[in-house]
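Would you mind keeping the following structure in view while I ask a few things?
For this depiction, one protein chain was excluded, whereas all remaining protein chains were kept in their positions.
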Amino acid sequence: MALPVSPTQGSVSPVLEVSDLRTYLYTRWGTTKAVDGVSFSLDPGETLGIVGESGSGKSMLALSLVRLTPEPAGRIEGGQVILNGRDLLSLPEKQMRAVRGTEISMVLQDPQQSLNPVFSIGNQLGEAIRVHDSDAGKDEVYARSVAALKSVQVPAPERRLRNFPHHMSGGMKQRIVGAMAMAYQPQVLIADEPTTALDVTIQAQYLRLLKDLQQRTGVGIIIITHDFGVIAETCDRVAVMYAGRFVEQASVSDIFDHPKHPYTKALLDSRPKTGAKGERLSSIEGQPPSLADLPDGCRFATRCEYAMDRCSLEYPDLVAIGGHSVACWRSEEVLWETS
Amino acid sequence: MSVGNQPTRGSDDVTRSIEVGHDREGRPVKKRRRFRRRVGHIPWISIGIVLVVLILPALLADLITVHDPLRGTLGDRLAPPFWMEDGSWTYPLGTDKQGRDILTRIIYGARISLTVSGLTILIGAVIGTSLGLLAGYFGGWIDRIVSWLIDTFLSLPHVLLALVIVAAIGPSFVTIVAIIAVTIWASFARQVRGETLSVRESEYVARARVAGAPSARILLRHVLPNIANTLIVLATLQVGVVILEESSLSFIGAGIPRPNPSWGVMVADGRDQILISWWISFFPGLAILLVVLSLNLVGDWLRDFLDPKLRQRGRD
Partner (left out) sequence: MARYILINSIRGLLTLLAVSIIVFSLARLTGDPLDVLAPVDISREDEQAIREKWGLDKPVSTQYVAFVGNAFQGDFGGSFKYPTETAASVIVDRLPASVKLGAVATVLTLLIGVPLGILSAVKRGSLADSIAKGLALFGQSVPEFWLAIVLIWVVAVRWDFVPTSGITGWQSYILPSIVISIFGIAALLRLFRSAMLETLGTEYVKLARLKGVSEFKVVWKHALKPASIAPLTFFGGIAVRMLTGATVVEIVFAWPGVGLLAFEAANARDFPVVQALALFTATAIVVMNLLIDVTYAYLDPRVRLGAKAVA
């Protein structure tokens, strides 16, 4: 269910604007168009979900926003990522480093692996503060570390700072990673598969924590996931990604009630009906096309039950239809069938 | 202790085994393409060098040489290689102090290197694998004793021991094989023990144990096949190690006795002539370098190919 957080549409300017972002991976076996012309915007206090199968390019999209695509294979080939009026893609690396962790932050999908096993929590959290504020003295860093842990509801923060990652549960590590990401109250927080590595009860707690942080700080959140359950619980808007592109974008309720892209519809249909979360979306016939060898036409055409001749020849542009932005030649008909 | 252990994520394991492309039950799709990708760049040049410098000479030494490896023509002593002044094609790589053809001796030396490494690795692998399997599978006091033996043998000063034994009973082929086998069984045992420990915890071994299969059967039918790849890689890499060790010991007189043409002996023979007749020492050493280098490349490739776990660490 969508939460009653209602960003005042139109009256505020978006905090993040991404246009025509393209990231390619150059490997021994060819060029992979992992992100191939993605545009979207994010308002302050808004939560955007980006959903797709594994291999759709959604994680590469997240890494492109902070310019940390894997070296040397991944290269951002074009587009703009405008945050606070500046294009992040054209900043020198040094300035970009100053932006990471202060204006835009990201939490990675596996909390078990996100903390360095050989440094204490205090060291790693303190570093997140010191790195952007070299004047901060020992006491100040300590005080701010404790405050950061408190803000993510970590009990006994003073003791936790002395601990090492292997002392902690996955949920606790996830909170600590969250505290690092929020240490400078960034305007944009990217959460890549925030719940896959956690068990169900901790997932719910963690999502509540994210929403709580959002309400207090007004941070805009981008959640990358393959799980519509997470989308329903936390997001305002959803973008569906397939083979490097957005195929549909709309509000959460519109997507759930009236999907207009056959792929979105197939994804929703493939969800387990009993409400068990975390299942992989795997029951759509066929496999996504190899991103190294993309067809000219619609990339979903080979798996699509609505496909017609035109679909495999021409790529449909994103068009606005009834609050949706959708890239399908037959979206009107799909809409008609589902409503 | 805190709750460090999260429930294992079954789904993750499934996706991984499919991506890597060797599911135990069902063969994955697109097998051929994946296979080619896994094979990678076959080191043909290295395989060629191992064949041409080590294996073929060892097998065919009598057929492809015209000179006697042990007795030379004194009148032709210290002849230089063919491209130098006074050199001739009769002795392509020159002759030594006793007028023996260097090339012929290198070819016969390959036989010594191959036999010594083959035997020592066979002995070392059989002992090491057996003890490693027992230690890793049964644990407890067996493991403690075997680990202690491994520690001990890895702490022994090998060169010194070889010197002592040879000083006492004289150098011989059997002595050198025994000395080297004693030093390499521990590396096999250590590796196999570690692998067995992890294989033991795997699901199919657990299933076999629950089904009541006898330990010997589990070890031979389930554990051993699973560590076979590691053994092949280790054995390949050890061939180079043994060749280096044998030639070093032969060089200091604690290995193959003269006048047998061990490569190490040959280098030693030419040592005091290095300024004038450099070819006596240079070519046998070059043969060692080429063979060991190629074996290392082949071993690395085999490891990438046979052991996807290691491959995932991003070697290239």
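As written, the chain order gives the labels A and B, with residue 1 at the start of each chain.
Throughout what follows, contacts are C-beta pairs under 8 Å (C-beta built on N, C-alpha and C of every residue); 3 or more make two chains touch, one makes a residue touch a chain.
For clarity, every value in this text was computed on a predicted model and none was experimentally measured.
Student: Which candidate, A:148, A:180 or A:326, sits in contact with the chain we can't see?
Tutor: For the chain that is not drawn, the touching residue is A:180.
Student: Touch as defined at the start, partner being the missing chain; which of B:191, B:229, B:247 or B:260 qualifies?
Tutor: B:247
Student: Among the options A:17, A:77, A:127 or A:199, which residue touches the chain absent from this view?
Tutor: A:127
Student: Mind listing the chain B residues that contact the chain we can't see here?
Tutor: Residues of chain B in touch with the missing chain: 1, 4-5, 148-149, 151-152, 154-157, 159-161, 163-169, 240, 244, 247-248, 251-252, 254, 264, 267-268, 271, 274-275, 278, 281-282, 284-286, 288-289, 292-293, 295-297, 313-316.
Student: Can you list, in ascending order, the chain A residues touching the missing chain?
Tutor: 66, 68, 72, 97-102, 105-106, 108-110, 113-120, 127-128, 131-132, 164, 166, 177, 180-181
By our rule, only the chains that are shown with their structure count from here on.
Student: With chain centres taken as the means of their Cα atoms, state the distance from chain A to chain B in Å.
Tutor: 50
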